[in-house]
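Not every chain of the complex is shown here; the ones you see sit where they belong.
The first chain written gets the first letter, and so on, giving A, B and C; residue counts start at 1 in each chain.
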Amino acid sequence: MARVGVLTSGGDCPGLNAVIRAVVRRGERHWGDDLVGFHDGWAGVIEGRWQALDVEAMRGYLARGGTMLGTSRVHPWMTDDGVERARATLLDVGLDALIVIGGEGSLATAHRAHTEGIVPVVGVPKTIDNDIPCTEQTFGFDTAVSIATEAIDRLHTTAESHDRVMVVEVMGRHVGHIATWAGIAGGATVTLVPEHPFDIAAVADIVRKRHERGRYASIVVVAEGARPAPGTMELAEPEVDRFGHKRLGGIGMVVASEIEQRTGYETRVTVLGHVQRGGSPTAYDRVLSSRYGVASIDAVHEGGLGDMVALQAGLITCVPLADVMGHLKTVDDRLWDVANALFEARLDGRPPASADSESASP
Amino acid sequence: MARVGVLTSGGDCPGLNAVIRAVVRRGERHWGDDLVGFHDGWAGVIEGRWQALDVEAMRGYLARGGTMLGTSRVHPWMTDDGVERARATLLDVGLDALIVIGGEGSLATAHRAHTEGIVPVVGVPKTIDNDIPCTEQTFGFDTAVSIATEAIDRLHTTAESHDRVMVVEVMGRHVGHIATWAGIAGGATVTLVPEHPFDIAAVADIVRKRHERGRYASIVVVAEGARPAPGTMELAEPEVDRFGHKRLGGIGMVVASEIEQRTGYETRVTVLGHVQRGGSPTAYDRVLSSRYGVASIDAVHEGGLGDMVALQAGLITCVPLADVMGHLKTVDDRLWDVANALFEARLDGRPPASADSESASP
Amino acid sequence: MARVGVLTSGGDCPGLNAVIRAVVRRGERHWGDDLVGFHDGWAGVIEGRWQALDVEAMRGYLARGGTMLGTSRVHPWMTDDGVERARATLLDVGLDALIVIGGEGSLATAHRAHTEGIVPVVGVPKTIDNDIPCTEQTFGFDTAVSIATEAIDRLHTTAESHDRVMVVEVMGRHVGHIATWAGIAGGATVTLVPEHPFDIAAVADIVRKRHERGRYASIVVVAEGARPAPGTMELAEPEVDRFGHKRLGGIGMVVASEIEQRTGYETRVTVLGHVQRGGSPTAYDRVLSSRYGVASIDAVHEGGLGDMVALQAGLITCVPLADVMGHLKTVDDRLWDVANALFEARLDGRPPASADSESASP
């Protein structure tokens, strides 16, 4: 029996409520814990805003998107007195441990809070980008891929009806997991990811060859963080409007303009944006979130403080938060090779994979 | 028994294949017709590109988005010899009538072709915008509204989790049907449509008041053709990039920037774009498309040449194409009043409806 | 300003919460009403179980299936003291009017309560079956058709992969609206409805002929109330298990068995059951529900007591409840003719429609 807090930090992600619900059900019923939820991430810890959580309070939240606790990107080290105020709240609430559900930055903050003795933590890896190391998958990723794939399915019919090129910009500032999966699932012609800088001339060439073979419709999936290879294309600074916002349609718009200019085919761009991170989680994400939630409260009681729960080989386990810090999980080369086998052609100038194929026998 | 052609013209629209399939099934089986499909709209008529259609050729197309015949915005009067070439093809194919599935512009072209004796036509009203007069609904509209509503559902959770304003730009250059329906179905705070120029100060005010009451999340739906009321806000010319394209994010981006500046609340914009017009049609649109298809080939045989098929009071009927020309169907005032009752507040400065309420007893 | 009650009665139906929400938003904000919700339909009136409703209480309910008020099939005339107890509650609550959201039976009860002076009522037509007269559509129907169509889409692929006949039993005890619409939208081979008793030999014949032409997969949609024409097939009494329940799989199972026996093709049956009536309403149903809700509270204030709100020619209007009583709306003959043009063949022995075609010009 313990007094355990939970908070959600960083961007919205389908499955947050399912994690909280699982923490509460397992904590209350199995371990006899008192559960406490902080509002708006670390902001609630700093400002002393929280609520008691019990099984009843979680009714109906399993399938609901968003987070019933609210979230923010605030953390204690952002202001002079943040740490002090957080300590005061934690003392006041009398926490034995804090479960932090967050992405890379939030887990780093959690790790720091743990190592600096502010509060013992357990981390739960949350990001639609799937870029957290030491775990095969983060919750929210499957939902984001599903939404992006459904959008690509819809764009296919317009591309075919109009003999057009459709460029779809998906999330992925630093890694191309969503782009790679949605590109495979949506039957993209080409997919551009941050891990493999692209040559726009090669992209245009693939589209042109497709056209010349008699297929006029092409789908190009672009991760928002995809960038041209050095020396291949000049990228203007993003335009900033009068209120300081960068204009919508970064790299997707650039790629679309270049393809249209270089090939002469009508090209349209769609920026999926926030629809990728909202709404009810897929069944897969609800299960993964629920397993993470149970595992995180178990970790509190079974020596897992300072750890992050993780999916490895189909089972949930714990890894030290320290191992997770400082690097991102990029798209595996073997998956990328497989993806390229299904796209229209590979783009990165590397020889076709064979010896290093994902499917090589042991 | 007749030789009847069919073509799809204008933008992609869910249900096109379902119309063609119904024309073919009814024509072949009930009337014993020969059916012919022209490729890429009028382009196929001008350039003599067409194919025979039969029940077998239509297998599997009922639920598929796009158009198996292709589409374009070409018409005979666009070039010097267009009409002449179209006549030549029609003579060559030996058509008795042509079924034109298209939006406002395409129906006008069809009407002209009919009145100038180029070919007897029957029109089928197609547009996701639902702005064609004399018919209660066009096919494709229900699917577009469904997609927009699903997106709004997803954005709600992010808005709530982050205490944000989310602006969603939906299609509707001249009319606000999609915005009004999706705004009602998605539970929007405010919806802006071309029919009712808006005062951005009033919009910001509604959002601010909501915030002050303790609700921080607002969804603002904006039709792409919505415009500020004269004298309320200066609208910059759309920026044009180096390839001559207008930058993504027209009015939606402007509205979002203004709300953020005027209220101080974090505001994000999503431009749904082409996903609204692609993919498998809803059940409703499949039924409506099928009924239109049957009715259009029946009209060929039952004195409906020169007419457009239409939905009136739940039944399919025919109206002269001449009656359809030259005006757009805007959002009915009584529906708009109902919508405003459900939004957070009305925006157009008119007194609250009561005597003119949609629900007034007869 | 008035004190207005609302209750939901009869079977679950997508859109119930959307109606209640619209009543409350319009009532509170436009008319300054006090709103009261009774629990579990008339049971709450009889037993004095109710709650106050305001805009805040309705947050998040627009898209949610089911009814936040609960429902039942109870009514005041079911027990000796029901009427007396209902009167007592209504007096106690001090109601000016009661909005009854229900199907055929519930509206009849509402009408009786109105005419016997128990409470002035306004009715809102609710049924997934779409069989209420005087209105073109009831809310919940579009969602039910969507769900049935999605199921048929899935069954198609199995039917095709295995060269099978798939029989799908959908709801519709007295009328075939769901079956007809889902049959058209799903591309059924044959659809059987209560309005047109079927000859199983003709059904088997259609399936056999399809098979002989080289298409082995057939989908047969059966409304649960479909019945064989007199003299064509003997129908055993439904089996009743030891607890008095009729065994699942009534007419669908019989039709499947007969087709398999008569044709020799492998045949499977799926009974969709309650999934057709639950879950989040479609965008169409959310809009229709919202419009009905606004219209019903407007009717309270604008002389519509004793009326039912209705959809006619795309607009919401009011009709006397008395006109609605005593008959069901069946599938229109002209729609049925259209449907048969799209199915593999007509089944009812009538000559093919032409003069009476739905698409006849005026």
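We take it that contacts are C-beta pairs under 8 Å (C-beta built on N, C-alpha and C of every residue); 3 or more make two chains touch, one makes a residue touch a chain.
Quick caveat, the model's predicted, so the values are computed rather than measured.
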Subject >> Total copies in the full complex, given that 3 are placed here >> reply: 4
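The rule is short, and it goes like this: only the chains that are shown with their structure count from here on.
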Original post:
Is the contact between copies chain A and chain B built from the same residues on both sides or from different ones, judged by whether over half of the numbers are shared?
Top reply: same
Original post:
With chain centres set to the mean of the C-alpha atoms, which chain is at the far end from chain B?
Top reply: A
Subject >> Centroid distance [mean C-alpha coordinates] between chain C and chain B, Å >> reply: 29
**OP:** Could you give the separation in Å between the centres of chain A and chain C, each centre being the mean of its C-alpha atoms?
**Re:** 41
Original post:
Got the chain B residues that touch at least 2 other chains?
Top reply: 150, 153
Subject >> In the complex, chain A residues that touch chain B >> reply: 8, 11-12, 14, 16, 40, 64-67, 70-72, 147, 150-151, 153-158, 160-163, 166, 239, 241-243, 245, 247-249, 253, 257, 260-261, 268-271, 273-275, 277-279
Subject >> Complex interface listing, chain B residues touching chain C >> reply: 22, 25-26, 29-30, 59, 62-63, 136-137, 142, 145-146, 148-150, 153, 181-182, 184-187, 215, 282-284, 286-287, 290-291, 294-296, 298-299, 301-304, 307, 309, 312-318, 332, 334-335, 338, 341-342, 352, 354, 357-362
